[in-house]
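What follows is subunit A.
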Amino acid sequence: MITPTHYMLLSAALFTIGVVGVMVRRNIIIIFMSIELILNAVNINLVAFSNQLQNAVGQVFAIFIIAVAAAEAAVGLGIILAFFRNKETVNIDEMNLMRW
Partner candidate 1 sequence: MVDTFVIPLLKIVIVLNATLVGVTYMVLLERKVIAWAQSRLGPMRVGPYGILQPVADAVKLMIKEDITPVRADKWLFTAAPIISMVPALIVYAVIPFGSEVSLFGRQVTLYITDINVGLLYVVSVASVGVYGIILAGYASNSKYPLLASLRASAQLISYEVAVTLTLVSVVVMAGSLSMVQIVNAQYNSHVWFVFAQPVAFVLVLIGGLAETNRAPFDLPEAEQELTGGFHTEYSGMRFALFFLAEYANMIVVSSVVTTLFLGGWLPPFPNVAAFGFLYYVPSWAWFLLKSFVFLYLFIWIRATLPRYRYDQLMNLGWKVLIPIAIANLVVTGIVRVLLL
Partner candidate 2 sequence: MGEAIAFYIIAGFILIFAVLVVTAKEAVHSVVFLVIDFLFVAALYASLGAEFLAIIQILVYAGGIVVLYLFVVMLVNLKRPPEAYADPHRRTTLGFALSAAMLLEIGVIASYGYVKPAPALAAVAAPVTGNTEEVGWLLYTSYLIPFEIASMLLLVAMIGAIVLAKREL
Partner candidate 3 sequence: MAEAPKVPEKKVAPPSGPPDPPPPADKAPPAFVATLQAALPGAVVATSYWVGDWTIIAEASRILDVATHLRDGSDAAFDMCSDVTATDWPPRAERFDVVYMLYSTRHRHRIRVKVKVGEHQPHASVSGIWPAANWFEREIYDMFGVNFTGHPDRRRILMPDDWQGFPQRKDYPLEGPGELLMENPLDWLRLKQARDQADIE
């Protein structure tokens, strides 16, 4: 029997992997992808509870999260491109200036 606990465990593990990615990796693109993993972990939770409660509100929120993720990716990648054009790097440690 799969209970919401299982989904929460899965979600928490995925979340952890995402956080470790953000912490350890220095390539900003991979950091962005780790953030996507974190968002997905949240979504899994929402959908699991939505299923448990037989209520679609959780799915509605998951859709909002996907919309936010799309917005975040668009702007974030735009920043990365603009940055790369000027500094030729995607290493987050070299992003230490507010302007150039």
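As a selection rule, all candidates are chains of the complex that A comes from, given by their letters.
As a convention for this text, a residue touches a chain if its C-beta (ideal position, glycine included) is under 8 Å from a C-beta of that chain, and two chains touch if they have at least 3 such contacts; residues count from 1.
Keep in mind that this is a model prediction, so the values were computed, not measured.
Asker: Hey, among 1, 2 or 3, which one's touching subunit A in this complex?
Answerer: It is candidate 2 that touches subunit A.
Asker: Touching residues of subunit A toward candidate 2 in the complex: what are they?
Answerer: 1-6, 8-10, 12-21, 23-27, 29-30, 32-34, 36-37, 40, 43-44, 47-48, 50-57, 59-60, 62-64, 66-75, 77-82, 84-85, 89-91, 93-94
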